[in-house]
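Step one of this worksheet: look at the structure below.
Removed: one protein chain of the complex. Kept in place: all other protein chains.
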Amino acid sequence: MSFRKKNMGPREACGIFVIYGHPDAARLTYLGLYALQHRGQESAGIVSSDGQIMMAQKGMGLVGDVFDPAKLSTLKGHIALGHVRYSTTGSSVLKNAQPLMVDYSRGTIAVAHNGNLTNAAQLREQLEAKGSIFQTTSDSEIVLHLLAGLRVDEEKDAVLAMLEEIRGAYCFALMKKDEIIAIRDPNGFRPLCLGKLGGAYVVASESCALDLISAAFIREIEPGEVLIINENGLESLYPFGRGRRQSSCIFEYIYFARPDSVIFGNNVHEVRKRFGAQLAREHPVDADLVIAIPDCGVSAAIGYAEESGLPFDMGVTRNHYIGRTFLQPRQAIRDFGVKVKLNPVREVIRGKRLVVVEDSIVRGTTTVLRMASLKEAGAKEIHLRISCPPHCSPCYYGIDFATKRELIAANKSVEEITRFLGINSLGYLSKEGMLSCFGDMRDKFCTACFDGCYPVPVEVKTDKYITETDRLQEYMRFPESVPR
Amino acid sequence: MSFRKKNMGPREACGIFVIYGHPDAARLTYLGLYALQHRGQESAGIVSSDGQIMMAQKGMGLVGDVFDPAKLSTLKGHIALGHVRYSTTGSSVLKNAQPLMVDYSRGTIAVAHNGNLTNAAQLREQLEAKGSIFQTTSDSEIVLHLLAGLRVDEEKDAVLAMLEEIRGAYCFALMKKDEIIAIRDPNGFRPLCLGKLGGAYVVASESCALDLISAAFIREIEPGEVLIINENGLESLYPFGRGRRQSSCIFEYIYFARPDSVIFGNNVHEVRKRFGAQLAREHPVDADLVIAIPDCGVSAAIGYAEESGLPFDMGVTRNHYIGRTFLQPRQAIRDFGVKVKLNPVREVIRGKRLVVVEDSIVRGTTTVLRMASLKEAGAKEIHLRISCPPHCSPCYYGIDFATKRELIAANKSVEEITRFLGINSLGYLSKEGMLSCFGDMRDKFCTACFDGCYPVPVEVKTDKYITETDRLQEYMRFPESVPR
Amino acid sequence: MSFRKKNMGPREACGIFVIYGHPDAARLTYLGLYALQHRGQESAGIVSSDGQIMMAQKGMGLVGDVFDPAKLSTLKGHIALGHVRYSTTGSSVLKNAQPLMVDYSRGTIAVAHNGNLTNAAQLREQLEAKGSIFQTTSDSEIVLHLLAGLRVDEEKDAVLAMLEEIRGAYCFALMKKDEIIAIRDPNGFRPLCLGKLGGAYVVASESCALDLISAAFIREIEPGEVLIINENGLESLYPFGRGRRQSSCIFEYIYFARPDSVIFGNNVHEVRKRFGAQLAREHPVDADLVIAIPDCGVSAAIGYAEESGLPFDMGVTRNHYIGRTFLQPRQAIRDFGVKVKLNPVREVIRGKRLVVVEDSIVRGTTTVLRMASLKEAGAKEIHLRISCPPHCSPCYYGIDFATKRELIAANKSVEEITRFLGINSLGYLSKEGMLSCFGDMRDKFCTACFDGCYPVPVEVKTDKYITETDRLQEYMRFPESVPR
Partner (left out) sequence: MSFRKKNMGPREACGIFVIYGHPDAARLTYLGLYALQHRGQESAGIVSSDGQIMMAQKGMGLVGDVFDPAKLSTLKGHIALGHVRYSTTGSSVLKNAQPLMVDYSRGTIAVAHNGNLTNAAQLREQLEAKGSIFQTTSDSEIVLHLLAGLRVDEEKDAVLAMLEEIRGAYCFALMKKDEIIAIRDPNGFRPLCLGKLGGAYVVASESCALDLISAAFIREIEPGEVLIINENGLESLYPFGRGRRQSSCIFEYIYFARPDSVIFGNNVHEVRKRFGAQLAREHPVDADLVIAIPDCGVSAAIGYAEESGLPFDMGVTRNHYIGRTFLQPRQAIRDFGVKVKLNPVREVIRGKRLVVVEDSIVRGTTTVLRMASLKEAGAKEIHLRISCPPHCSPCYYGIDFATKRELIAANKSVEEITRFLGINSLGYLSKEGMLSCFGDMRDKFCTACFDGCYPVPVEVKTDKYITETDRLQEYMRFPESVPR
C-alpha cells in the first residue's frame, strides 16, 4: 500500500522528536529523526536553543539530504526540536516544512505537529476575520496564531486556553528558548512517548527513536496530557481531566508505525502477529504456504503461519533502493511502479497454493497489480488475507486515505473485490476479531475508517477553503515536469 | 565601495518589477529582474496570477540561479510581481525572500518592498501585543499584518488606512489575484516608474528594466501616489495630498542606481557626469590623467576630465567573473578581495600624476588598499576625488551604510583621511556643489547621510528588538563555515 | 556485514545491463539498473546508440540520483549498455564510472565490466611499456587498450585475441554503434544471463533485472561464452572450448545476489534456505526462537527454522531510510552506525533463547555490536549460526573482503570468536555441508575465500603499482571532510 506518497490536503502524518538538557541536542535530534523517517519524507527540520537564542534549519527531502555537518553545527544548544513531514510532490512547499518558528509578544516560539485539527478551516476563518495572515497551510500556524492572540504572561496559560479551541487529533511539541511543552490530544489519537538519556529528557512520536539514541523508555505521554519540561524538571497538566475515553488510531498498528516501536502500550510487531493469528482463525484455508507483502504484511504473515501451522516463506522481495524513481514509463512498462519495489520469488511461488498476507487494501489499484504479478510467477491459488477490516470511510485525524469514492471497500462487496483482484479467495480481519487482540484495551481505539464512527466531530470545510486553497494545492502539487 | 555585501539589519535596498496584462507575465518579470539585479543579489522571487490562482517561486541567489524553465513554467497568468533582495551572508534566510504571499480575510495577497520603515520596531511591537506572529524580519510582513487587521471590504481602503501607520522610505507593490497596487512614500525616497508594453502596464524600480523588455517609459510614480492597476485600467490616489516636500535619496544617483536608468527626473549617468564636472571646478589639480574606480566612478571621471581638459584613461580594469570567491586567503595574499575585482593597468599609470575619481568612501578600508595598489603600479601622484560629500551619518531609509562609529568621515578630518590613504590630495564634492547640479530640483533630495538632517523622524529601536532579534541576526549571519 | 562500503583497490563488484533492439533502450536500461542497484552504489552510467551515434551519461551516486528525464532523453537509440559500480567514498572518482567509452581505430566502443582481472597489474605494466596511457584504474581500460592494440578488421577477432591475454573473474559487455558483445570468463565466476523482451535481447548480471522490465529469462550466458548480438541476431563463440571446470563464486549465493534472482542455475533464496536447513542439521540447539539478521540472513533463518522445527520470528527490524548518514557521533553514541540500520524488537527477544542466523562474519566488528544489542534487548541466550564457513582468505576475483590480517576467522578459533562476541554458541556452516546443498553441481564453485584454493592463479602486484597507485587511492578515498 503506497498511499504515503499522496497528500490530499493539509493532513499530516509526521514525526516529532524533542530533547531537553543534552549538550549534543541537535545531533541527537538528527539521529532521532532518522528513526522516524518512515513517518514523513517530504521535509525535515530542527530548531535548537542554547537557552537564549533559537536557531532553525529546514529543508525539503529526507533527513540525510536536508542536513550536513555545517548545517548541524549551526544548531547550538542543549534543547532541540525536530520534525519530519509527510511526502508529497512539488517543490514550492518549503514554507510548510516544520518546525515553524515565529516571534510574538512573549518572545520566540517554535512548534512541530503530528495529526490533523478537524476544525482547522473554521479556526482559520475566524482568525482571518480577526486580522491574521497565513503563510502556510499547516495546522501549526493556526496554533501559533491562537497562542499569540492570548493576552497572558505564561505560555502555559496560553496553551491551556488554546487547547479549548482546537479539535481533532494532535500531538504538539512547542519550544521556547528555555522550555519544551509536549501535548497529546485527549483522545490519544497519535502516539507520543517520553524517554531519558542520562539527565536529558526526550519526547518522540515512537519509541524506536529512543532506541536509536540508547535513551530509556519511561512512559507514553498520556492522552490529554500537557507535559512541560524546563529547568525545574517535568510538570504534567491534565486540562481535560483524566479518564476520558481514549480512541487511539488503530491504523498506526496496522500500517503506520515501525514494528520495533511500542505505542499505545503494545509492541507493534506483536500486535500485527496477533492480527495475523486471528486472521488465520477467521479465514483458514487449505494452502501450501504463507507469504507476506513486505514490509507491513510480514509480522501478520508470521502470526498467520504460526496459528495455521502452514509454513512461512519469503515469496516476495523488496528492493531497498527505490528512493527516487521519477519515471513512470507508460509506453514501455505498465506496472513498473509496483515492480521496482517488490518482486515475487518465482521459485518459492511456482505451483503453490498461497496464503498472501497484506496489511490493507485502499484503492485496490496496487493490489490488483501485485496479485497479477504473483499469478504470472506461477502461483496455483491465491488466498489473500488482509490484516484489518475493509476501509469504508475516510480518516479526518491525520491519515491520508483516499476519499470515500476511491475506497474500493466502500463501493464493492468482498465478492466483487475478489473477482476484481482475480484471486481465489479474500478474507478481511473482522473488526471484532481485530479488537479482540487487545483484551481489556479493546474499546480504546478509533476505528472510524472501518465503521464510520468518528469519535471527534468533523466539521465540513467552508466553501472558500475548498475552492481557493484546494485549487492552489492542485497547482502546487503538479507543476509541470519539475526536474530534480 | 562594497557595502552591498553587508546587511546590518532589516534594511533592504531592493528591486521591484510588476507587469499587469501580458500573457507572458512571469517570463517578462524574470527579464525585468535581470535588469534590476544590481539592487539585490541575495534572493529573488516571482508571484504570478491568472486572475484566479496565485503562484510563487522564490530562492536564494541571483535571478539566473533561482529560476529555471521548469520553475518559470509553473508561474502562469497575465499578472506577475517580482523582487530581488539585498545581498548578505548566511543560508538560513530564505524565509526573508520576497515577494511575501499570505492568505487573509480578503483572500490571498503578495507584497514586495524596497526601502525601510523607520517605525518598524514600534509597529512590530504593537502588532505582537495585539497577537500577531512574525515569521520573517522584513517590513513587508508588518505591512501585511496592518492590512489584514483592517476590517474593510476593499483592499484600497485598507491600503489607505495602512499608509497612515507607516513611516519611512518605501516603495511597495501589492498583488492580489486580479489587481496590482503600487505605492511610493510621500517623500519619494526610492525610485519607482511606470511603463507600458503593448496593452500591459509595467512598474519597476528603475527604468533600465523597462528598456530591457522594450517597454515604453510613461512616467515616474509620484511621491505619495497609490497606483491601482486592474481590469478597469489605472487609478491614482494621493492620500497624502500632492505637493509635499520631496526628499529623494541622492545616493541612488551617486552609487546605487544603474547609469542607464532615469530616476527622479534625470538620467543617472548624466547626473554623475555633472557631479564630476563640479568636482573638477571645486578641486582642480595639475595632473596628467583622470582615471576612475569602476564602475560607479566612470561617469563622474568622464565629467571631471571634460571639465578639466585632462585626458581620461582606463587606469583600472574590472574582472567580470568574481561572483563567487569564497576564499580570503589571509596567509597568502592580503588584499585578494580588492585585487580580484579591480586591477590597475600599470602601463597607463606608471609615472603619471593621477586624478582618481571614486563615487564615495564609507569605511575607508577598501579605498586604502586600492590606493596602495595604484602606488605599487607606479603612480607618481594620486589626487583622489570623491563625487559626493563626506559620509558622516547613517542612513535609516534603506541604504545599508556602516554605523557612525565605522564611517571614516565621521571620525577623521579630510586631512587625516588623506594621510590615512597615503595620497597626495583628497577632494570631496561639496554638498552645495552636488545640489547645484540639479538646478530647480536642488531642494528635493535627502542628504541625511552627509548632513544628518533626517527628513522623516527616526524612532529608536526598543530594547527587546535589539537584544533578541539582533543577536539572532548575528547568529544567522555568521554560521560556522557554511560550504556551498 | 557491511563490507560493501569499502573499496580496497581496483576490484569491482558491479552490475551490467544491456538491451539490443528496443526503441526505448535507455529507459529500460535505467529500470534494469534499479534492479541491480545492490551490486553497486558508487556510480551509474548508460551508453546508448541509434546505430550511428553513441551517447553517454554517467555520474556519481545511485541510479535515481544520476539520471533525470533530461539526461535520459539525450540517450537515443535502440541499443543501450548500463552499469552500476561499487560504493566507495571520495568525490574525485567520476573518471572510474562506467561504461567507459573511447574512440579507436575501429570506431567508438564502450565497455562495462563486473569482476577482477588477476593479471591486471602485469597487463597494465606491459601496456604502459608499449606506450599506453591510463586515465582510470579500472580493468575496463586495460581491456580497451588490448582491443585497440590488435590489428584486425573485425571486433570479434580482436575480442578473441584479447581473451587470450586476460586472467581472472570477468563479465564484460562491449558495445559498438551497432553491436553488443557479452563475455563471461571460462570459470564462470560472476553471473550473467540472457533474456528477451518482445524482439529485443537483454543481458543482465542477475535475472531480477529481467523481471523488473517483464523480460523473459532465456538462459545464463555460459562460462567462456562470447555472445554477439547484432542485426543478424545471436551468435555464440566458445574460444575456451566447452566443458572446462566451472568455479562460480559461491559468495554470490551467500550474500551478494538478490534473493529473487536465479544465478548459476538456482534461485538465490532457495539456496540460502538450503544453507539454513543444513546449518540446523550441523548445529542444532535447544532454543525458543530463530531470528535473522536482515536482509541476507532471512532466507537462511527460514530454512533453519523449518528444519529445526523452531518458530521463526522477526527479532530485528531494518530501517529503510539510512541512505545518507554522514554522522558518526563518537562522543554521543558509539554504535549508531549499527543501530540506525537494524533495531532489535525487544518484545520478541526478551527472555528468549535465540538462534540468530547471519550470512557471514568478516572482521567481526559489526557482529559484536549486534550481539551486544540483542543482549541489551533482553536475549536470554544467543546461539549465532553463520550460513557459510569461516572466511580465512581474501578474494581476488571481485569481492572486496578485508585482507587476511583483518579476517577474524583467519586469526581466531571458533571458540575465541565465540568469546569475543560474548555469545553462548557459534556455529559456521561447514564447507562440505554448504556444497552438499548443490548435489551434482557441488564441484562447480569457487570456495577460495574459505579454503584458499584459488582456481585461477593470482599474480602478485608489482611494486610500482602498489606504492604509487595505492597511495593515490588512499588520498582519494579519504579527502578531508567533504561535505555533501
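When the chains are written out, they are named A, B and C in that same order, and each has its own residue count from 1.
Everything below uses one rule, namely that a contact is a pair of C-beta atoms (placed from the backbone, for glycine too) under 8 Å apart; a residue touches a chain by one contact, two chains touch by 3 or more.
All of these numbers come straight from a predicted model, not from anything done at the bench.
Remark: the absent chain touches shown chains B, C in the intact complex. Only one of B:A280, B:V298, B:L384 or B:I399 touches the absent chain when the whole complex is considered: B:V298. For the chain missing from the display, the contacting residue among B:D211, B:E225 or B:E252 is B:D211, taking the whole complex into account. Touching residues on chain C toward the chain that is not drawn are 52-57, 70-71, 73-74, 91-92, 94-95, 100-105, 107-108, 124, 128-135, 141, 144-145, 148-151, 468-469, 471-472, 475-476, 479-483.
By the touch rule set out above, chain B reaches the unshown chain at residues 24, 27-28, 30-31, 34-35, 37-38, 41, 62-65, 68-70, 72, 208, 211-214, 258-260, 262, 267, 269-270, 273, 295, 298-299, 302, 306, 311-314, 317, 319-327, 329, 331-333, 336, 339-340, 343-348, 481, 483-484.
Note that only the chains that are shown with their structure count from here on.
Steps from chain B to chain C, taking the shortest chain of touch contacts, total 2.
The chain with its CA mean position farthest from that of chain A is B.
Chain A and chain C have Cα centroids separated by 36 Å.
If you average the CA atoms of chain A and of chain B, the two centres end up 47 Å from each other.
The set of chain B residues that touch two or more partner chains comprises 483.
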